[in-house]
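One protein chain omitted, others in place.
Note that the chains are named A and B in the order they appear, and that numbering of residues resets to 1 at the start of each chain.
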Amino acid sequence: MKTITMDVLKDAANRLLFTMSEEEYQTLYDEFQILTKQMGNIGKIEGLEDFAPMTFPFDCTTDFLREDEAKEPLPREEVLENAGNVQDNEIKLPKVVL
Amino acid sequence: MNYLDLSIDALHEALVKKEVTPLELTLEALKRAKEDNNNAIERLDEENAIAFAKTLTEPEVDNPLWGIPYFAKDNFSTKGVETTASSNILNGYVPIYDATVVKKLKDAKMVMIGKTTLDELAMGGTGTTGHLGKTYNPYDEKHLHMVGGSSCGSAASVAAGLVPFALGSDTGDSVRKPASYAGLVGMKPTWGRISRYGLFPFAPSLDHVAYFTRDVSLSAYALNALSGRDENDSTSSTRPVEDYAADLHKDVKGMRVAVLKDIVDSITNKVLLKKFNKSLEELKKKGVEIHEVEFGKELLESLYATYIVISCAEATSNDANLDGIKFGPYEGGNTYQEVMFNARTKGFSELIKRRFVIGSYCLMRENQEELFLRAQRNRAKIVAKINEILDNADFIYAPAAPGVAGLFDGASDKLSDEYLIADNHLCLGNFAGLPSITLPLGFEDGLPLGVNFMGKAFEERKLFNIAKTFEDISGLADLSALNKKEGNL
Partner (left out) sequence: MNFEAVIGLEIHVEMKTKSKMFSSAPVGFSREPNTQVAPLDMAFPGTMPVVNKQAVINAIRVANALHMEIDHTLYFDRKNYFYSDLPKGFQITQQARPIGKNGYLEVEIDGVKKKIGIERIHMEEDTCKQLHFMDYTLLDYNRAGVPLVEIVSLPEMSNGTEAMKYVETIRNIVLYSGTSDGKMEEGSLRCDTNVSIRPIGQKEFGTKVEVKNINSFKSIEAAIDYEIKRQSQLLLSGEKVRQETRRWDEASGKTVLMRVKTDAVDYKYFCEPNITPIHLSDEFVENAIRTCPELYDSKKERYLKAGLALSDVEIILSNIDMASYFEKAMDKVKNPKDLANFLIVEINAYLNKNVLKITDLSLKPETLAEIVLLQEEGGLSHKQCADILFKVLEEPTLSPKDAQKALNIVAQVSDTGAIMGFVTQVLDANPQSIADFKAGKDRALGFLVGQIMKLSKGKVNPAEASRLLKEELLKR
């Protein structure tokens, strides 16, 4: 596991495309100390490795697949009405450099 | 006393006999909502509500939901009605579609009168982090006590008597804990029983549509309307919908209830313990077989961290769509990254950001095994333990919380046993996806206490059966701050 430092946390926030105040990083750092300690304890729980990681709470395997039928698409006004920056019926961004 | 304060059966009868109309109920609910001072409501949808209520002129005898006004938590997509999940990043967002449950309730002729506040993006349990700040507990006129969260506005609106029903969502205990603090019936059915299409996700593997009522009967009737397969939610169950009210009055003799000893043992509140023990005696008198089981302290103490890791990891991904480009405030920038960065930095509160960093860190390649996957393995172990207990019992029973609602400025010791165990165990129902219902037990100094029953997957009918029995024992049906009762326990 990566060692948690303030820089690691700042980098993580940056990768999530936001920043926080300095005090918040400190709070976060403290929260991490507790969390990683508890997760360390969980790692010591006997027989834990016998369990596969669980996403679904119970067996909910299905054989359902959606039939490939197109439905009426949204009117374009609805597609765009919540977007803050629109031009020529498209959403506009500063030039995306490849 | 107004018609709004009646039990659902009495209210329905009055509607059928045309003693009161949906419009009158709606207007009364709107009036109460406007006068309410609990900080529960994000916005009213007055015009639409009145217009719809006016169309309800011919009572539907077999539909107890007909004409009943309700609130939806502001994390349900409502077409044409601004929906923000109480986060600035969604300010001004007006959904273009209705959540499946909103549509279903409309089909059942319930009248949505507005949207209730919540902890920002449904993350949090205090009812203090949304747009409106603190949401108050209607049982505390001094406004010192929380009502709990994240479905704080829905809990407060039902407890304050504004409406008989409110939609909420429950990822860890976000309906069932506030229900305990607000003297309400809080129901979360099996994962997949109710479509989540249109519910703003927090952590989909744990998220449930859940709701508040003041009596068990309405809780059962509502599930009849809300349940069912939805082609827009492929995780929704294809099992046929039953009549969940069919067994409300059935004899519970011979039913087996497992009491989680470790949870009860961690509780220090004497009033709660006394009432809880009395409830056990009363259940026994009804022929219910009670036995105590040990869950394992180690496993119970691991609930909180397991929950935080899984829910934050899923949340950071679910909320990656909030970038100010397609919806929500556009904050500008010189590059697309700056556009996203500005929107997200301004739009999320610091608490939310901390949770996202935690979740993201847990998913990082070099951390995933020791954090995210470990939490998922532990979830599997916890669920195995729950199912082992339910092999020998119909229900798991415990106090819903270690006591009454906490104070806003009360320091809680987040690492005490009482906190780690008794304050967090309701997430067992989310880990295992099992139906779980919170019911009022009684009061301590005028504030409600609650209990919780958890049943087997898709056995909601049976769960309502024991819940109704319990409600008869407690004598606390139709409770609200306008309709206070002492109860029998």
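Everything that follows uses one rule, which is that contacts are C-beta pairs under 8 Å (C-beta built on N, C-alpha and C of every residue); 3 or more make two chains touch, one makes a residue touch a chain.
Not measured: the values here are computed from a predicted model.
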Among A:8, A:34, A:48 or A:91, residue touching the chain not depicted: A:91
Touch with the omitted chain, as defined above, among B:77, B:452 or B:480: B:77
From B:38, B:117, B:135 or B:205, residue that would touch the chain that is not displayed: B:205
Touching residue (missing chain; options B:283, B:340, B:357 or B:481): B:340
Absent chain, residues of chain A that touch it: 17, 53, 55-56, 60-71, 73-74, 76, 79-80, 87-96, 98
Contact set of chain B toward the excluded chain (per top definition): 75-77, 83, 85, 90, 93, 95-97, 99, 192, 196-201, 203-205, 231-235, 313-314, 316-317, 319-323, 325-327, 336-337, 340, 360, 363-365, 368, 372
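Following the convention adopted for this analysis, only the chains that are shown with their structure count from here on.
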Cα-centroid distance, chain A relative to chain B, in whole angstrom: 23
Sites on chain A touched by chain B in the complex: 1-2, 4, 8-9, 12-13, 15-21, 24, 27-28, 31-32, 34-36, 38-39, 41-43, 45, 47-49, 51-58, 60, 62, 64, 66, 74, 78, 81-85, 91, 93-94, 96-97
Residue ranges of chain B touching chain A (in the complex, touch as defined): 92-94, 96, 191-192, 205, 231, 234-235, 237-238, 298-299, 301-302, 304-306, 308-309, 316, 323-330, 332-341, 344-345, 348, 350, 353-354, 356-358, 360-361, 364, 366-367, 370-381, 383-384, 414-415, 430-434, 457
